[in-house]
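With one protein chain removed, the remaining protein chains of the complex are shown where they sit.
Chain nomenclature is as follows: A and B, assigned in order of appearance, with residue numbering initiated at 1 for each chain independently.
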Amino acid sequence: MGNFGDAFLNAEVLTKYAPSILEGVYVTVLLSILIVLSGTALGLALAALRSLAPAAVRIVVVVFADIFRALPPLVLILIAYFGLPSVGVFLSSFLVLFLILTLVLAAFAEEIFWAGITSVPKGQWEAARSTGLRPAQTLVWIVLPQAVRLAIPPLTNRAIAVTKMTALGTVIGVSDILNQATTAQSFSGNASPLLLAAIAYVAIFLPLVILSRWLETRFAWKRV
Amino acid sequence: MEAFVDQFLNLEIMVAAWPTILQGLGVTLLLCAVVVPLGLAGGLLTALAALSRRRWLRWPIVALIDFFRAIPPLVLLIFVYAGLPFAGLRLDPFAAVALAFLLNNSAYYGEIFRAGIGSVAHGQMEAARSTGLSHAKAMVYVILPQAVRNVLPDLVSNTVEVVKLTSLASVVSLSEMLHAAQLARSVTYNTSPIVLAAVIYLAILWPVVRLVSRYERRLAS
Partner (left out) sequence: MQPILELAGVAKRFGAFEALKGVDLKVAERELVFLIGPSGSGKSTLLRCCNLLERPDDGAVMLEGRNIAAPGVDLDAARRRIGMVFQNFNLYPHLDALGNVTLALRKVLRLPRAEAEAKGMTALDRVGLAEKARNRPAELSGGQQQRVAIARAMALEPRVMLFDEPTSALDPELVGDVLAVMRELKAAGMTMVVVSHEMRFAREAADRVIFMDGGRIVEEGAPDTLFGAPKAERLQNFLARVAA
């Protein structure tokens, strides 16, 4: 047990590397917030586009969403990180991670919002159109408010899953929590930074996981 | 445009990388064949424990589920692979991936099974018990078949996620498909091998993703 404590809870190592892990926390949290905001907004815009635009545009949206849902994010990250510079696009690893995870979340969010939109009864569209509302107005004022409510629980789960993937940034050198921890671990030859990193992730994401549980009961799908 | 094709869609490089990537695909499939059944079994046990009437069993299980849902899979994997040796447990990459995935997937599959069991009407259990079936038998023959059918799309979706996650094994140098593609990339300084791997992932997973979307839409309407 003494050995175990020394390997995982070494006070000296912990004090030494806590600040850099805290920097990692800042990077992880910042990235997560940016990804959730832009990914959700983009997903909502794409779902709206899919319900209003002509067939050709709809197909493009569906193909985009399918590809970004079917491919492992790490594959996408590596393609963008290693490939883009050769075609003259130079992005920092932070930006690459932000961009890819935003697109991944947008793809899932689009599907979730779309499922919400299609679950709104046809009669809602008809009632709104019969009072002279245009399709876009009907979508914004009648359909989306109902669709978004249905979308909140699955979207929360998906947002947590995608923001957790910020840890993949380690592979391309984003200085997130995991990266800071693995660096500290190899310098110190001690596992304490890894444990600290795990604790940091749990501290960030556990409240969100609990929130998602609460949302699921609160906004439970009422299957009639 | 030419630079783009040369960098991402270089056929010559893809052909050269093909045997390596195919080998990697074999490892990926083997990995899936191990971690998916493990996760399903772990998930089912987790769900049954989380629904148990015994509080001392239920609460720790729910806490564990949430813990493993909160921790990124890659962090868990690196902890198991690089951290546990400090506690005297040294696993080879394959075993480390299998263990990390068991912990992570049991939580996710467990939540799905739990929702499925919860979606079966209470009367079903009562009816089964009234015919003399034991609780366990009623669970196996009456509740679970309905539960699985109710959450089949979610189970399939999560399995897609698991297959995608196997790519993380490349980080601990397990020679699965992405690792093989990365190796080919580092030799050729060209992204085409990873694109080839992406195409293979797409060929396997796209049909499943489409199927689930269509199935869910049918349920919704």
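What we mean here is this: a residue touches a chain if its C-beta (ideal position, glycine included) is under 8 Å from a C-beta of that chain, and two chains touch if they have at least 3 such contacts.
As the structure is a computational prediction, the values presented were derived from the model and not from experiment.
Chemist: Looking at A:Pro54, A:Gly88 or A:Gly123, which residue reaches the missing chain?
Modeler: A:Gly123
Chemist: Which parts of subunit A face the unshown chain closely enough to count as touching?
Modeler: Here the touching residues of subunit A are 121, 123-124, 126-134, 137, 141-142, 145-146, 149.
Going forward, only the chains that are shown with their structure count from here on.
Chemist: Measuring centre to centre with CA averages, how many angstrom lie between subunit A and subunit B?
Modeler: A distance of 18 Å separates the two centres.
Chemist: Can you check the complex and tell me which residues of subunit B touch subunit A?
Modeler: Per the touch definition, subunit B meets subunit A at residues 3-4, 6-8, 66-67, 69-76, 78-79, 82-83, 86-88, 160-161, 164-168, 170-171, 178, 182, 185, 190-191, 194-195, 197-198, 201-202, 205-206, 208-210, 213, 216-217, 220-221.
Chemist: Give the list of subunit A residues in touch with subunit B in this complex.
Modeler: 3-4, 7-8, 66-67, 69-76, 78-79, 82-83, 86-88, 111, 115, 118-119, 160-161, 164-168, 170-171, 177-178, 182, 185, 190-191, 194-195, 197-198, 201-202, 204-206, 208-210, 213
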